[in-house]
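Notes to accompany the following structure.
Every protein chain except one is present and positioned as in the full complex.
Presenting chain A:
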Amino acid sequence: MSLLDREVPGVVMTPDNIRSRTLPVAVNLGIAVGAFVVAAAIVLGAGIGNWVLVVVLGAVFYLVGLNVVAGRIEGRRAARNRAMKALIYSACVLAILPLASVVWTLVSKGVARLDGNFFGTSMNNIGARDPEGGAYHAIIGTLEQVGIATLMSVPLGVLGAIYLVEYGRGKFAGTVRFFVDVMTGIPSIVAGLFILSFWVLIVSPWFNDGQPRFSGFAAALALAVLMLPTIVRSTEEMLRLVPGPLREGSYALGVPQWKTILSVVLPTALPGIVTGVMLAVARAAGETAPVLLVAGGAAAINFDPFAGNQQSLSLFVYQQAGDASRYAPDRAWTAALTLVALVLILTVAAKLLARRNKLSR
């Protein structure tokens, strides 16, 4: 008798018995149906809840029932395996449900104003009784603000991460890393206030005859402040994952360090870096407070990010959702759908561009 056999009976099958009985699929299905019928009878019979409770209770009954029945037929070990698997599957479904529900709500409510007018016009001269009006100005604003913020924060963030991983030793690097960590937790409204007091109130008057003014660029600055720590952090993690022997392989060819970083380390880490950047972009595109604080929002189209109020999609959603007009909620939903679609498209495009390499696999 082996040690395992003696200590944990049932784990090891004896050599002359490596087969075991398996639970028929029909029985499995039967347990599922039975569990939900019982759950429905209890919940609806007693009138204590609706179909959500039926599903939850049914799932619990199913897991318990499956464990018991499978235990009888297949033995304890196999039954536990089966129950764990069922548990993991249900957890996965449970995690996806809210996501699917968000997407469904967005799409079903967003299609109402999914028309050319919405994407071609602004809210200029649109009154409470006008059913038209669109988010053209907000789309322009979001694209410009997020684009400028990305242009500023990606080079800075990636170079900062390279410093931390490849060059940074000692106190200074430790301090930088600490502040990056702290900055990751900055609430967006604080970033907005910082840019408001620093850029809008102090710097922008220099360029505008002494008058402070809102601008899309100020919003981009605030968004860049928010994106920077995320980009540094995620890029740092990705660079650390690049194996040391790869760097050494390059050094051993007489390739200088900067060239090694540029041509070996960065390309290897690129897919991960892009994922991190896109997370930061998605977060920035969804920020409302800083844009409201330093770009001010607008009803009309403003292509110039350096002068005057600008709108953004998230701000548009916020304003339309709170608007008294009965046409406003539809606009808010469609704008929200547009925002999600925009982020999705950008993410997919970035991933396609950064695919590990153009080599065929």
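Methods note: a contact is a pair of C-beta atoms (placed from the backbone, for glycine too) under 8 Å apart; a residue touches a chain by one contact, two chains touch by 3 or more; residues count from 1.
Assume contacts and distances are computed from a predicted model.
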According to its UniProt record, what is the protein name of the omitted chain, chosen from "Protocatechuate 3,4-dioxygenase subunit alpha", "Phosphate transport system ATP-binding protein", "tRNA N6-adenosine threonylcarbamoyltransferase" or "Lactate utilization protein"? "Phosphate transport system ATP-binding protein"
Which one touches the absent chain: A:Thr268, A:Ser312 or A:Thr338? A:Thr268
Listed residues A:Ser250, A:Thr288 or A:Asn302, member touching the removed chain: A:Ser250
By the contact definition given up top, give the residues of chain A that touch the hidden chain. 169, 243, 245-256, 259-260, 263-264, 267-268, 270, 356-357, 359-361
